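The complex is shown incomplete by one protein chain, all other protein chains being positioned as in the whole.
Let's turn to subunit A:
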Amino acid sequence: MKKLRFTLSEDGKISLMKYGLSLVATLAVGAVMILLQGENPAAAFVEIFRGAFGSRAAIGNTLHWAVPCMLVGSAALVAFKSGVMNLGLEGQLYLGGFVAGCAGYMVSLPPVLHPLFCLLAGGLAGMLWAMLPAFLKLLFKVDEVITTLLLNYVAIFFTELLTLLVISGAKALGTNSIMTPLIHDSAKLTPLIPGTSATTGIFVAVAVVLCVYLLYRYTLTGYELKQVGENLKFARVGGVNANKMFIIIFLVSGFIAGLCGSAETIGVNNRFISRFSSNLGWDGVMITRVASNSPLGVLVVSLIWAAFKAGALHMERTTTLNRYIINLLQALFVLFISIDYGMLYRKYLGWRARKKMVEEEARKLEN
């Protein structure tokens, strides 16, 4: 009997080509852009690298940014891998952030329990917010693209309103931001590297990514989630309860997005600040896109994303370039990643086979 086993397939080759070519193309186009602004691209890239990994503080910064990137990336992955267009990560993140902020200053708990309680509360808030579009879809067949997208705006204003109610309309001294009071020290995430902004939040983030990885790799639910995303009819015929899967996807995705908001609140700002998210939700969509919906990919891409974010500020300080050039590079990378390299590869193989054949013909004719 022929022995059959699992090994790496041809897809591996294509993936490798995909990331390699995209990186080269992004750097090339990015270099031209930087050149056009009269700076040396090599120097700019070196500054980005220094800002991300050049010192203890730099590494701390990168780790600090990696937390929201990994979390929101996982939240997006859970949705997009199953074909659910949850564009409401931003809103779910705000609800999570707000509830975590309240839990941080209203409740008194011992140090280790308090942050965990805040994270859990924030996650549940994000989850509840995500249930809205899920039920609208199941009961009234409203497309989740519309509902999740628009509920983002509702969430931003809603949390602002709630914050005003919580602080009875009084603004914090000396600022124009609408924010909740500072959380108790017991609720703060512990610093990981003293003197830097890295916190133990990174453990939470990595744990979440690993959970998502295990979910898809080994569990029945993960298998069904994937099949629902790739071919809904096939999954239904195979006995998958698609409606239940749909709810699970929204709940899990919303929970992780809520976690992300909580981690930002108790790990970085130490309070809920309205409009604190600099489009983190959309970073999540880009991260999972670049990672091709692979959980371990999210881990790697999030680190790259975080390094870019940390490096961008440093580059802005040391060169004349604006830090938004980084956003441009990220967007370019997403663009190049989205090319169908598998198709190009097959076309290349066809072209090679044709060329070889024509050459053989010519040789035969000569003889």
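Simple rule for what comes next: a residue touches a chain if its C-beta (ideal position, glycine included) is under 8 Å from a C-beta of that chain, and two chains touch if they have at least 3 such contacts; residues count from 1.
Rule of thumb we're sticking to: contacts and distances are computed from a predicted model.
*Asks:* Which protein name, taken from UniProt, belongs to the chain you can't see among "Indoleacetamide hydrolase", "Luciferase", "ABC transporter ATP-binding protein" or "Cbb3-type cytochrome oxidase assembly protein CcoS"?
*Replies:* "ABC transporter ATP-binding protein"
*Asks:* Which listed residue (A:Lys13, A:Arg317 or A:Arg354) would be found touching the missing chain in the intact complex?
*Replies:* Of these options, the touching residue for the absent chain is A:Arg354.
*Asks:* Have a look at A:Asn241, A:Asn279, A:Thr320 or A:Ser338 and name the one touching the chain we're not showing.
*Replies:* Counting the whole complex, the residue in contact with the absent chain is A:Asn241.
*Asks:* In the complete assembly, which of A:Gln37, A:Ser55, A:Asn231 or A:Asn279 touches the absent chain?
*Replies:* Answering carefully, the residue with contact to the hidden chain is A:Asn231.
*Asks:* For subunit A, which residues touch the unseen chain?
*Replies:* Against the left-out chain, subunit A lists 1, 4-11, 218-224, 226-227, 230-231, 233-241, 346-347, 349-350, 353-354, 357-358, 361.
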